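So, subunit A:
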Amino acid sequence: MENTELMELITKVIPYGTVSQGSQYPEVIVPAGKLHDAAEQLRNLEGQPFDYLINMTAADFTDKFTVYYHMESTQAHNLVVLKADIADRDNAVVETVSDIWVTAEFFEREVFDLFGIRFKNHPDLRRLFLEDDYGFPLRKDFKDEVNIIELPN
Partner candidate 1 sequence: MILDIYSFSTLTGAIDKGLNSAMAPWLATLLEFVIVGVVFLIFYALLGLFLVYLERKVCAVIQNRIGPNRVGKWGLLQTIADLIKLLMKELIPIKNADGFLFNLAPFIVIIASFMAIAALPFAKGLQAMDFNIGIFYVMAVSSLGVIGILLAGWSSNSKYSLIGAMRSGAQIISYELSVGLSLLSIVILSGSMQLSTIVQSQADGWWIFKGHILAFISFVIFLIASTAETNRGPFDLAEAESELTAGFHTEYSGIKFAFFFLAEYMNMFIVAAIGATLFLGGWMPLHIGHWQEFNNIMDYIPSVVWFFGKTFFVIYLIMWFKWTFPRLRIDQLLNLEWKYLLPLSLINTVLIAFIALMGWYF
Partner candidate 2 sequence: MSKDVIKNIIVKDDEDYIINMGPQHPSTHGVLRLEVCLNGEIVKYVIPHIGYIHRGIEKMCEADTYKQIIHLTDRMDYLSAHMNNEAVCLAVENALQVEVPERVQYIRAILDELNRLASHQLWWSAFGMDLGALTTFFYGLRDREKILAIFEESFGSRLLHSFNTPGGLMHDVHPNFQKHILEFVKYFRKKLPDYKNLLTDNVIFHNRTKGVGVMSPETAIAFGVTGPSGRGSGFACDVRKVAPYGVYDQLDFKQVLYSEGDSFARYQVRMDEMEESLNLLEQLVAKMPSEGDFTAKMKPIIKLPEGEYYERVETARGELGVFIVSKGEKYPYRMRFRSPNFSNLFVLNTLSKGLKIADLVAISGSLDLVLPDIDR
Partner candidate 3 sequence: MSSESLVLFFVLALVLVGGAIVFSSLVAPRSFNHEKFEPYECGIPTEGPTWIQFSVGYYLFAIIYLVFDVETVFLFPWADVMKAVGMRAFIEIVVFFFILGLGLLYAWKKGALKWV
């Protein structure tokens, strides 16, 4: 299936999202509140359900967080990226998709560990790598005077 066709199909099921051709793969940008619904729509997309969540991660843009979901359909081998912005950095909450892809449970734990984004309805939201009182190291404003030696640029 061509990318344009796929994008049309996605636009049909996710009318509230912005579907565009990213630098490599089709991108779907949805509001953070609609993330779970959009994910479910993609997971059950007609003809080519995106059943394989390759990757889930986030990035800190100092004024907002963006969460990324890379998913592939194992039938058509198309890859799409689902994105959502979380504006509230101090109290970042987004709904979990671990009920759709079980692997997201662990990706979300990692994102929570490193960014401090909370996932609503997550079955077991604990820190994955770090201690409970450690900061959220992948936030851009994270400072650790003890352990990190800044290199002169």
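Per the selection procedure, all candidates are chains of the complex that A comes from, given by their letters.
Throughout what follows, contacts are C-beta pairs under 8 Å (C-beta built on N, C-alpha and C of every residue); 3 or more make two chains touch, one makes a residue touch a chain; residues count from 1.
Computed from a predicted structure; not experimentally measured.
Novice: Given the candidates 1, 2 or 3, which is the one that touches subunit A in this complex?
Specialist: Spelled out: of the options 1, 2 or 3, subunit A touches 2.
Novice: Quick check: in the complex, which residue numbers of subunit A touch candidate 2?
Specialist: Answer in residue numbers: 22-25, 40, 43-44, 49, 51-55, 57, 59-60, 68, 70, 74, 77, 79, 81, 99-103, 105-106, 110, 114, 123-124, 128-130, 137-138, 151.
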